[in-house]
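A single protein chain has been omitted from the complex, and every remaining protein chain is retained in its original position.
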Amino acid sequence: MSLLRRVAEQERASVSFWLDGKALSARAGDSVLTAVLTHAEQLRRTEFTGAPRAGFCLIGCCQDCWMRSEDGVAVRACTTEIAEGMRLLSGAVPVAGENK
Amino acid sequence: MSKTADKVIDTDVAIIGGGLMGTAAALELRRQQRSVVVLEQGWCGAQASGVNYGGVRRQGRAVCQLPLSQRAHAIWRRLEQTIGSDGEYIASGHLKLARSDADMQELIAYRDMAAAYGLELELLEADALRRRYPWIGDRAYGASLCAEDGHANPRLIAAAFARAAEQAGARLLQQSAVRECSFDGNYFVLINSRGERVRSRFLLNCSGAWGKEIAERFGETVSEQAIYPNMCVTEPLPPLMNLSLGVVGGAFYARQVERGNVVLGGGRGIGNLALDATRPRASSSFKALAALTEMVPALRHALVIRTWSGVEGETPDHQPVIGPSATTPGLLHAFGFSGAGFQLAPAVGEVLAELVTKGESSTPIEAFSIKRFAVPQPSKEESKV
Partner (left out) sequence: MNASPASPQVVIIGAGPAGVRAAQTLVDAGLRPIVIDENRRAGGQIYRQPPPGFVRSKKELYGFEAAKAEALHSSFEQLRAKIDYRPDTLVWNCAPGQLDLLHAQRHAEQTYTHLILCTGALDRVMPFPGWTLPGVYTLGAAQVALKAQGCVLDGRVVVAGSGPLLYLLAYQYAKAGADVVAVLDTARFGDKLRALPALLRQPVTFAKGLYFIGWLRAKGIPLIDGVEQIAADGKQSIQSLRWTRGGKTTEIACDALATGFGLRSETQLAELAGCRFVFNELNQQWLPQRDDAGRSSVPGVYLAGDGSGIAGADAAELSGRAAALALLQDLGLPSSKAESRQLAQTLRSNLQFRQGLETAFPTAVHWARDCADDLVICRCEEITAGELRRSVQQEGTVEINRLKALTRVGMGRCQGRVCGAAAAEILAHATGVSVADAGRLRVQAPVKPIPVSAALAAEEQI
């Protein structure tokens, strides 16, 4: 299940990353948001009701796409480029050792 | 709602300033069946009362404040009965950190001194500290814990006191700056920005950073300057800090609210009292954040989402001005709390009411007399975290 589908620019170098402990593949130049949502349906869960969120404005304004990497660093998914080896958490799966 | 220039509102007590001091006093005076009018230039609780850190803390205060602070503590414990809501008050404990042996000695000395006032503090060496609070980093040398100190939401508390006072029958005039105030030998007469007149037997000067300005209209000598505390808040974070945190020297003070945001203060912003304009300063925020994350390393990954400043009144010795005027009978002062008024406010309200109804306070307040400004300055005592 995914929220984004590629329709162009398919000839780009592959970039490996991890989402909730699972190894996945993206393309060079993808934002973290694109990398994740071409494979999944959420980026985070809200702090108060646990509702799933997957971004909204895609231009760095709404602040609804902040994810955390496994080592706790905050990443704004729509304005951060995916990098090789990134280990991201989306809240879709509880990950052991998910830290603050 | 038209008011003609010659209509006068007669009342027992007029209060200038609708912050916590003024509204706490108004509430208590209503309990004593006195009529009360509060004049607030903006919105009640929007200044120091509403933008401060929210620490409800006895630990660290100068000993001259401890009787008043202990009296306030008893009121905080039954806050819901007093004002009808809890304002997110939590007796979470207050932990004052030491970063060196010298700091630790200071905490030990304070603990011994405070015991005489019924304030019980527990000292923790580094190992014990980290066992109990694993989120505190290696740079902490030790700490002093006051288990029943805590914190609350100042915006909610200030609003709740104002509401309670109003529900008790106090008249709150907001957007009502005092243009003129004088004493004619029997009555105080105030005229506000809308041309309304208030006449009273007693006048309470609870006008915060503007306290000196009001006091000087009655020929008082007082030293007060406006200060602008620098505040930051983070995004909501998973629960980490389960008590209010401070450090010897006051480089930062931080607490995590129930929704997860960490509220942090430290250093100064910039401001202009005349324009009622304040701004935080990036360098102050950065210094406070650095000091905080040195003690709480897990916070280095957090996001800061807002910074702000506000207006507080500070005196040279960092002690408030509380008590009768040196020049005018019936005039009482309660201002200049130097950034540490929040916890004291409920007790200050009771003391002001006692001064009106009985002519004296049952809690010692001599150290806060306005008369001290007529003599060479006393030595500065630490009153901050």
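Some notes on this structure:
Chains here go by letter, A and B, matching the order in which they are written, and residues are numbered from 1 within each.
What we mean here is this: a contact is a pair of C-beta atoms (placed from the backbone, for glycine too) under 8 Å apart; a residue touches a chain by one contact, two chains touch by 3 or more.
The shown structure was predicted, so the numbers you read here are calculated from the model rather than taken from an experiment.
The residue from B:128, B:305 or B:374 that touches the chain not shown here is B:305. Touching the chain that is not shown, out of B:65, B:144 or B:293: B:293 (per the contact rule at the top). Among B:280, B:313, B:330 or B:346, only B:280 touches the chain left out of the display.
Although one chain is hidden here, its contacts on subunit B can still be listed: residues 43, 50, 155-156, 159, 163, 234-235, 259, 279-280, 282, 285-287, 289-290, 293, 299-308. Against the chain not displayed here, subunit A makes contact via residues 1-12, 28-31, 34, 38, 41-42, 46, 48-49, 51-64, 66, 73-74, 76, 79, 81.
The criterion applied here is as follows: only the chains that are shown with their structure count from here on.
Contact residues of subunit A toward subunit B in the complex are 47-48, 66, 68, 72-74, 99-100. Of all residues in subunit B, only 235-238, 240, 259-260, 298, 301-303 touch subunit A in the complex they form.
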